[in-house]
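Apart from one protein chain that is not included, each protein chain of the complex appears where it belongs.
And now, subunit A:
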Amino acid sequence: MDTPVALVSTTHTICERCKQNPANHKLRTEKVCAQCFSVYITTKAIKRMETYRHRGPKTQASKKLLLPLSFGPCSTSLLYILNDHLQGQYDRMNRATYELIVVHINIFTTPKDREISFKRLQEFQSRFPRHCFRMINLEESLQVEDIDWNTIDTFLLPETRGQISPDVKLSQLIGSIVSPTSRAEMVSILFFRLLVSFGRKNNCESVLFGDSITKLAEKTLTVIARGNGSSLQWQVSDGLSPLGISCKYPLRDLNKKEIVAFSLLATPPLDGLIIRDDTTPMSSCEKPSTINDLMSQYFESVESNYPSIVANVVRTCGKLRTMTSQNSTPCGLCGLPFDNEMGTLSCDSGISSSHQPIQLPKHVSSFCRGCFKLVSNTQ
């Protein structure tokens, strides 16, 4: 029977892509059905994995890629997409061009939290059995040799004597930092250093982050607000990092809302696995206590009205050249190269000298501006 057109248009809209199913998802400017939405999201991510297509001799070994899993919707969605991608490769060509090592890093130190994380990781293992799952703890970053721990301990743990367990030491280290936003920064730096160190030990070629374009925009402004504009390229761009491992962001063409919507469409459902940190309108009224939270709230509000502006911020920073200077040395904490001459003014020494009268020049030269303030506890 031929349904009248007027009746169809008044009851529901048709998907603009396949023209068949009801359109219950909004895709930028289009109204699409659930299936076309999922295909769009998946295609955007797989497109970024083109470097791992089948190419060259068949005997070429698979590449190892590290996927940090936070149990959030973005990293879980990335794992779900790549799992299907690998399965498809194997079905068609009887081999895969890369293999995933999925790692979860425990930030919290209570045994109960770690037990919960371990069980959740086991559930992930059951759901995606072809991958290698590992769990490590943040205090293992204390053994990363590239970090200048001697100097950091001098600043932040001057009274500590003798042997203490790594988790207690890490707690004391972070606890001695005064401001909440500096503590959050220290945790994220150690997290990243540990991730890179773990990836290199396991011979991984790249780290695949599940960061959306929203997350990258937040990170961009956080880095700028930290005063580390010169190292911006290393922190939000795809490619080889100065730490000896590549960083890739396969979900960088998608914003967070789209990825969250995608994670709700997965079959079978991922709901039992994902930890959702849905922000209620009530919590958004709270004043953010860290720069990260502020940027998160800011871009969440910008994204709802102006999603392209969020993407444009990251795209704009991608056009900046990397600063390669003869004077650049790696920072003793974050490891990124910095130029000690760049942007240094007398105002800096004028301000900091009142806080650190015993400060020696050699300390300044081993940390970048942002990390030095972090380590010396000058807000």
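Criterion: contacts are C-beta pairs under 8 Å (C-beta built on N, C-alpha and C of every residue); 3 or more make two chains touch, one makes a residue touch a chain; residues count from 1.
Heads up, the rule we're going with is that contacts and distances are computed from a predicted model.
Look at the chain that isn't drawn here: its UniProt entry, checked against "Cytoplasmic tRNA 2-thiolation protein 1", "squalene synthase", "Light-independent protochlorophyllide reductase subunit B" or "Trafficking protein particle complex subunit", names it "Cytoplasmic tRNA 2-thiolation protein 1".
Contact with the chain not shown here comes from a single listed residue; of A:70, A:290 or A:377, that residue is A:290. When the whole complex is considered, the residue among A:19, A:112, A:201 or A:319 that touches the unshown chain is A:319.
In the complete assembly, the contact with the undisplayed chain comes from A:302, out of A:14, A:107 or A:302. Residues of subunit A that touch the chain left out of the display are 28-29, 50, 179, 181-182, 220-221, 223-230, 232-233, 287-291, 294, 298, 302, 305-309, 311-313, 315-317, 319-323, 342-343, 345-347, 350-351, 354, 369-370, 373, 378-379.
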